[in-house]
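In this view, the complex is presented without one of its protein chains, the others remaining in place.
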Amino acid sequence: MVSNKFFAVVAGVGPGTGRSVALRFSEFYPVVLLARRSESYNDVVAQINDAGGKAIGISADATDEASLASAFTSIKKEKGFENLQLVAAIYNVRPNSRPSRKPFLELKLEDLDISLNGNVRGLFNFAQSVLPQLLKSVDSSHLPPTLIVTGATASIRGSKLWSVIAAGKSAARILTQSLAREFGPAGVHVAHAIIDGGIDVPDAEHAARNDATPDGKLSPYAIAESYWNLHTQHKSAFTQEIDLRPFNEHF
Amino acid sequence: MVSNKFFAVVAGVGPGTGRSVALRFSEFYPVVLLARRSESYNDVVAQINDAGGKAIGISADATDEASLASAFTSIKKEKGFENLQLVAAIYNVRPNSRPSRKPFLELKLEDLDISLNGNVRGLFNFAQSVLPQLLKSVDSSHLPPTLIVTGATASIRGSKLWSVIAAGKSAARILTQSLAREFGPAGVHVAHAIIDGGIDVPDAEHAARNDATPDGKLSPYAIAESYWNLHTQHKSAFTQEIDLRPFNEHF
Amino acid sequence: MVSNKFFAVVAGVGPGTGRSVALRFSEFYPVVLLARRSESYNDVVAQINDAGGKAIGISADATDEASLASAFTSIKKEKGFENLQLVAAIYNVRPNSRPSRKPFLELKLEDLDISLNGNVRGLFNFAQSVLPQLLKSVDSSHLPPTLIVTGATASIRGSKLWSVIAAGKSAARILTQSLAREFGPAGVHVAHAIIDGGIDVPDAEHAARNDATPDGKLSPYAIAESYWNLHTQHKSAFTQEIDLRPFNEHF
Partner (left out) sequence: MVSNKFFAVVAGVGPGTGRSVALRFSEFYPVVLLARRSESYNDVVAQINDAGGKAIGISADATDEASLASAFTSIKKEKGFENLQLVAAIYNVRPNSRPSRKPFLELKLEDLDISLNGNVRGLFNFAQSVLPQLLKSVDSSHLPPTLIVTGATASIRGSKLWSVIAAGKSAARILTQSLAREFGPAGVHVAHAIIDGGIDVPDAEHAARNDATPDGKLSPYAIAESYWNLHTQHKSAFTQEIDLRPFNEHF
């Protein structure tokens, strides 16, 4: 039986982290999945509802203020979500096309913009939408309201050829850090996760969560478990940043 | 019913983190508590055994190779521990006297040595004792064998007046990082926790774990919960380092 | 007598760092100053030419690809610059209006865009313009061709209320780091400077360079000296990042 008071929202749903995080949080909360295209969330929405949970999908573009605002307005009209308050928000959006990993002089300004749009501007819009809602849940929720942002190795390192990806990812990381410093004292837990390695997707639907991953890719279920653990941290011991990598990853 | 195959060891037990970590891990494993003085562990050993768990305390000085080796030898002779394998080891030792926080020119070389002994040399000895044991448990344990080291703000920052403490803490952090890179690929999870804030000790014995901490000190139970979550991470998604701080801590 | 083979370009000229860097580099090279408005560079261009150096100013907006391309084309038509090669480029551009330092929920997306434009997109365009020119000078210049980017405390820290400034500054830092890794091996020195403190501007035109700064603000002449020292580093010992702060700055 999921919460009848709070819900969670996951922005950016594909076959990997976003889907697994939605599944994990759906064990406790009704979940809203946001993605640009409905194909991205239809399956997992059905999977959650079939399993007795509650989920809806909304097509929205986080990089577009109006689109995102409209999405949050429409949540309140969805059956079963009318009176729910937001208690967890995960930003897992990827740029709308893969930013180029190539020699700097072959890049176009558009490549940079794609990275900044998806990684930074979308996060900015999303944070502006969810933080006022999370603040409202501080007093009523047992677990501290939480905003988690998915990062990558490039969040802390400008590797050769990764210039525009790293620019976007590092900006998102520092923006998240700034939000943690501003909203932590108000009771909202803001955390950043550095995913350092390839993610094992698409994963078999019935795979046991703790199956070995012989090739050393991150299980998205394992990522989701750590996100859930961030959400359940006591307010006296918040983690601002975790790294997550396969046991055999070179780092 | 605790494991009849694996045990955990906690080095450095006082009224704070060490005690709470021992309590948390005792829910699943028999636990060995190491401290220089038996007064440090007697109460919590009794508390665990009274609650139906299994615990023993051994007086040992981690900074003394022989003392530590003797402690590990004696574990194997303890009733109920004869055939157990080590699956989790936590290094939470403090220097045997509080290293001085004072102007650099008022410090003595002894102040530095106290910090290096407790923070670095003790960890070195402890890691040399536990890593061979943890390696032996890799294939048989469902959860990856784990070594966790307790750090502090000084682990990453040489603040004014904290010179000798920071020297010891930063050395321990980097040593731990090096071990993570060497033993992760062999299946052992090595993690470091930066405790950034004051710890709420002594805590009331019956305090509920999620009680609010109005004054903003870290609940040792909350720290223990995050240590347990590190231990239960899937091997495809190990965290090498977490920070833990009260929601309202300035950082 | 300044170089008759190489020139330097400084993008972003105001009363502080840009002006002082132009003056310092003008002791050895003809200098091109780029700024959005001619008022920003007229005085220092005159000062350099009056002192027997060679300088020109060009109005350009680094955030506009076409404007920047046009600026670099026009340099080649300037008397005395026809045959010069670029050997040093400094990116010191500030966003075209001060990004707001205020509570996150009072910010607009435009505030973020102002920061990303000036700090990241302008740098991207500038780097794309200057790096091909710097590469051409690798074999002929005694001193390694150099690109230096001015950063700030916010480049490495997302402080409370500094979210959008930090997002732009950190992205510029990591972009610069990525360029260092790509262009270093080709012989171009790419460096980033973290200016951690207030800058002492406007400074008296005739102030001796080593005047005491009783109030603890960075002398822009001192910054310029460190930039010059970066440019003159031997290719076997490049610095990728320096911090610069007043002796009495809290950090």
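Going in written order, the chains are labelled A, B and C, and every chain counts its residues from 1.
Assume a residue touches a chain if its C-beta (ideal position, glycine included) is under 8 Å from a C-beta of that chain, and two chains touch if they have at least 3 such contacts.
In this text, all values refer to a predicted model and were calculated from it rather than measured experimentally.
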_Just to confirm, in the complete assembly, which displayed chains does the hidden chain contact?_
B, C
*Of B:Ser26, B:Asn92, B:Ser137 or B:Ser163, the one touching the omitted chain in the full complex*: B:Ser163
*On chain C, what residues meet the omitted chain?*
142, 144, 181, 184-185, 187, 189, 200, 209-210, 212-213, 216-219, 221-223, 225-226, 229, 232-249, 251
*Residues in chain B touching the chain absent from view*: 65, 103-105, 107, 109, 112-113, 116, 120-121, 124-125, 127-128, 131-132, 154, 157-164, 166-183
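The rule is short, and it goes like this: only the chains that are shown with their structure count from here on.
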*Farthest chain (mean CA position) relative to chain A*: C
*Report the chain closest to the protein's overall CA mean, measuring from each chain's own CA mean.*
A
*Rounded to the nearest whole Å, what is the centre-to-centre distance of chain A and chain C, using the mean of the C-alpha atoms as each centre?*
36
*State, to the nearest whole Å, the distance from the C-alpha centre of chain B to the C-alpha centre of chain C.*
48
*Mind pulling the residue numbers of chain B that touch at least two other chains?*
none
